[in-house]
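This part shows chain A:
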Amino acid sequence: MIEVTAGWYMSLAAVLFSIGLLGILVRRNALIMFMCVELMLNAVNLTFVAAGRALGSLEGQVSVFFVLVVAAAEVVVGLAIIVAIFHRRETASVDELSELRG
Partner candidate 1 sequence: MLSWLIAAPAAAAVVVALLPRNRKELYLPVGILLSCVPLAIAAVLFFEFTAGEASFQFAERVSWYAPWGIEWNIGIDGISLGMVLLTTLLFPISLAASTAIDHRVKEFVVSVLFLEAGLIGTFLALDLFLFFVFFEAILVPMYFIIGIWGSERRIYAAIKFFLYTAFGSALMFAGIIALAFFHAGQTGQPSFAYQDLLALDLDIVDERLLFAAFGLAFAIKVPMFPLHTWLPDAHVEAPTAGSVLLAGVMLKLGTYGLIRFNLGLFPEASVDAIPIMATLAVIGIVYGAVVAIVQPDLKKLVAYSSVSHLGFIVLGTFALTSAGLQGAVIQNVNHGLTTGALFLLVGMIYERRHTKKIADFGGLWKVMPIYSGLFLFSAFASIGLPGLNGFVGEFLILIGSYATLPVFAIVAASGVVLAAIYLLWAYERVFTGVPDKPENQVLTDVNAREIAIMAPLVALILLLGLYPQVLLDKTSASTEAVLDRIQAVTDFEVPAPGRLADLYVAGGDE
Partner candidate 2 sequence: MNVEVLVPLVIVAPLLGAVLLHFLGRWIGEPLAGWAATAAIGTSFALGAVGAIDFLRGMAEHGSTIVLWEWMPAIGASFEIQWDPLSALMTLIVTGVGTLIHVFAIGYMAGDERFARFFTYLNLFAASMLTLVLAGNFAMLFLGWELVGLCSYLLISFWYTKPSAAAAGKKAFIVNRIGDFGFMVGLMLVFVHFGTLSFDGVLDRAGEVLSTGSATAIGLLFLVGAAGKSAQIPLYVWLPDAMEGPTPVSALIHAATMVTAGVYVVARSAAIFQEAPAAGMAVATIGATTALWAASIAIAQTDIKKVLAYSTVSQLGYMFLAVGLGGYVAGIFHLMTHAFFKALLFLGAGSVIHGMADEQDMTKMGGLARHMPVTAVTMGVATLAIAGFPLLSGFWSKDEILAVAFAAGGFASVLYVIGLVTAMLTAFYMTRLWVMVFGGGSRWDDGIHPHESPRVMTAPLVVLAVLSVGGGLINTPFRLGLEHFLEPAFEGISIAHPPEGIGMFLLLAAISVGAGLVGIAMGGFIYSRPREVWMRFQTGFGRLWELWASAYRVDDLYGASLVVPGRKVSEALAFRVDLPVIDGLVNGVGRVFKETGARSRVIQTGYVRNYGAAFVAGLLLVIIWLLTVGGA
């Protein structure tokens, strides 16, 4: 009988986090990059919940709430920025925003 311990969930979270991080590196659509950030935050949430269960602590679940709020706030601002940029340039590819460099 294999018990699914918190470690399993946290390993999964780690994988998801890594995928999200990798996504930032490979994509150039601002929206999708942003989704990757959401993916990473969700991985964090899973970690919190799983760890909280193993530790017998509610703090993990409480933390998830705040991460959620932060994610929501980020979404609002991030999408506003993307919309504002699209308003002027008709693109969501951040590759086209690479004037500043060096």
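Candidate entries met the following condition: all candidates are chains of the complex that A comes from, given by their letters.
Here, contacts are C-beta pairs under 8 Å (C-beta built on N, C-alpha and C of every residue); 3 or more make two chains touch, one makes a residue touch a chain; residues count from 1.
Only a predicted model underlies this, so the values are computations on that prediction, with no experimental measurement involved.
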For chain A, as assembled in this complex, the candidate in touch from 1 or 2: 2
Chain A residues touching candidate 2 in their complex are 21, 24-28, 33, 94-95, 97-102
